[in-house]
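So that we are looking at the same thing, I have put the structure below in structure tokens.
Only one protein chain is missing from this complex, and each of the others stays in its spot.
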Amino acid sequence: MKKETAFSILEGLKNGSIDFEDYALKRLEIIQKKDPIINAYISLESEEFIRDRIKEIKDDLASGKKMKIPGLIVSIKDNISTNFLPTTAASKILENYVPPYNATVVEKILNEGGIIIGKTNLDEFAMGSTTEFSAYGVTKNPWDITRVPGGSSGGSAASLSYGSADLSLGSDTGGSVRLPASYTATVGLKPTYGTISRYGLIPYANSLEQISPMARSVKDVSLLLDVIKGYDPRDATSLNYEYKEFDEKKFKICVPDEFIEGSENPIKSTIYNLLEKIEGEGIIIEYGAKFDKLNYALSTYYTIAFAEAASNLSRYDGKLYPNYNEGHSYREMSENTRRNNFGFEVKKRILMGIFALSEGFINDYYIAATKGRRLIRDEILKITKDCIIAGSVSPVLPPKIGERINDPLKLYAMDIYTVVANLAGVPALAMPAGFYNNLPIGIQFMAGPFEEKKLLALGSFIEDKTGLYGIIAGD
Amino acid sequence: MNVNCNDMELINKLIELSRLNFSEEEIERLCQDINKIRVLLNQVSTLSKLNIKPLYNVWDNILIPPVKIGIEKIDIYDLISNDRIYQKKVKIPWRGE
Partner (left out) sequence: MIRLKYKIGLEIHTQLTESKTKLFCDCDSDYRKYEPNTNVCPICLGLPGALPVPRRNPLKLALAVADSFNCEIPDYMVFTRKHYFYPDLPKNYQITQYEKAGGIPVCLKGILRFFDPDKLLWKSVTLRRMNIEEDPGKTEYSEGNILLSEFAYLDYNRSGVPLLEIVTEPEIETPKDARKAVEYLLLTMEYIGAINPRLEGSFRVDANVSVEGGERVEVKNIGSTLDLEKALKYEIFRQTKIVEEGGKIKRETRHWDSIRGVTKPLRSKETEEEYLYFPDPDIPAIETKPLLMEAKSKEFLTPDKIMDKILMYGVSQKIAWSLVTVKPSAELFLESVRIGANPKIIARILAVDYKGLMKKSGKNIHDKNNWPKKEVLKELSSLITNKVYTYDEIKYNILPKLLENNENISSLLPERIEPSNLIIAVLNEEKKAVQDLISGKKEALDYLVGQVLKKAKGKALDPKLVRKIIEINIKKT
């Protein structure tokens, strides 16, 4: 298996063994070859643009500017605003919309020398777990093109998995980078809520989501996290913080039954095997811890997500965006625009969100969910004070295309293990644990708030042990 | 509408509030799906009576509004084409609603 990490490329670019232009243009070639099948990208940069960008980076390097990722290729989920490429959130309603500004994270990546090669596919407005609900076609799993790559950041995961980018940005509202990471043998970290600026992220559920780094190794994810983190005055939920320092390589891991036992057998055995392999050498593992609040995690999560989504999406009525439908009156124009340009899943979630907020129902749904959220958060904070929670990312192996999307409950159930970190605001890491019949299986770790360094140190230790990093599908 | 659906009244109200629209065939699926989703969401309703403070911002945090935010003005022409602008104003069909 060929291994390619962002760190190894960065080293090669630095010592001259890899040429900036050759490397970058080779990525475009790979995309041209593979993306017609995989469909990881919604829009791509031109060769000319990339040449100019490399010139810029080289000039910066020559003038002595210190940068963290000069020359690395970055793909970005298409719900993160860029003023040089359209940003559609995979919705027809934002077709041809080029934001007049860059997201804070995009500015940071450019400032650190990253080359943004294109915008990746997702479920429309990040509402989905399979990347099948895109207005721009389904993204396929590079490990098995009859299967989904997970979602909603499936395009980002696939772009990494088939080797078209070194680093990628996704967004994680309820598992949207972790699920795809686990289905593509890549790594995704959902950081502590408030530590990455959301300015420029097209919102699905504001109180739950964070822009999240993805890569083919835990160390690469650390590198990207270091580029995008930090307080931003343009996001009122952004925190003034530092990630907690962590030196000592001692980890206590607990594995509550609820976070693994409901998974398919190959997933359970792969994870238990991995845990067994890493036990000792400073790692203590405790089984049998309890987390009975998982019972209402999904309903709590979806109620809040729907409510916030319905509100966020009310702005798309055509009046300020390039794509709109004609109408006799404003009511007609907005109805036509929304009817013709939102997908069915999005419409459904809008309706459910309005339901959860409407008179007569708000107390039993939205408000009840905010109470459930406090219970879940408090419990997770309590557990993670003592140990890092380990378990499955997904209860199932990568589903076949079309297998899950016809039954909402089946679809939503895929998120059962991942929504907890979003409800609780804590960081969670998904990384490769092994394979079953050539299908990737991931493991999830969840730590206390601001414990990203600890989480990444553990992940780095594990990937060194397993050798499951830098893997490119099909090579 | 000739659709087999118990909750049509509620669904119609939600459609009205959301400014969405569905074909008959979609309505049938919608009705099924919404019934299923409601079963899921109903699990949360059991918590409504609990005497717990709602959690709206996950850290219960307090905002100190910053002095400067540094966002620049933009040009409306960056968003929509000229034919949708009349005397520098955004032109929208109206007719009273």
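Letters A and B mark the chains in the order given here, with residues in each chain numbered from 1 onward.
We adopt the following convention: contacts are C-beta pairs under 8 Å (C-beta built on N, C-alpha and C of every residue); 3 or more make two chains touch, one makes a residue touch a chain.
None of these values were measured; they are calculated from a predicted model.
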Option touching the unshown chain, where A:I354, A:L375, A:A457 or A:I472 are the choices: A:I354
Among A:Y199, A:F251 or A:Y469, the residue in touch with the chain that has been omitted: A:Y199
Positions on chain A contacted by the hidden chain, ascending: 80-81, 87, 89, 94, 97, 99-101, 103, 198-203, 205-207, 233-237, 307-308, 310-311, 314-315, 317, 319-320, 330-331, 334, 354, 357-359, 362, 366
Residue ranges of chain B at the interface with the undisplayed chain: 16-17, 19, 54, 56-57, 59-76, 79, 86-96
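Keep in mind that, in the parts below, only the chains that are shown with their structure count from here on.
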Centre-of-Cα separation between chain B and chain A, whole angstrom: 23
Interface residues, chain A side, partner chain B - complex: 97-98, 100-101, 193-194, 207, 233-234, 236-237, 239, 295-296, 298-300, 302-303, 310, 314, 317, 319-322, 326-336, 338-339, 342, 344, 347-348, 350-352, 354-356, 358, 363-365, 367-375, 377, 407-409, 412, 423-425, 449
Chain A contact footprint on chain B (complex, rising order): 10-11, 13-15, 17-22, 26, 29-30, 33-34, 36-48, 50, 52-59, 61, 63, 65-66, 68-72, 74-75, 78-81, 90, 92-97
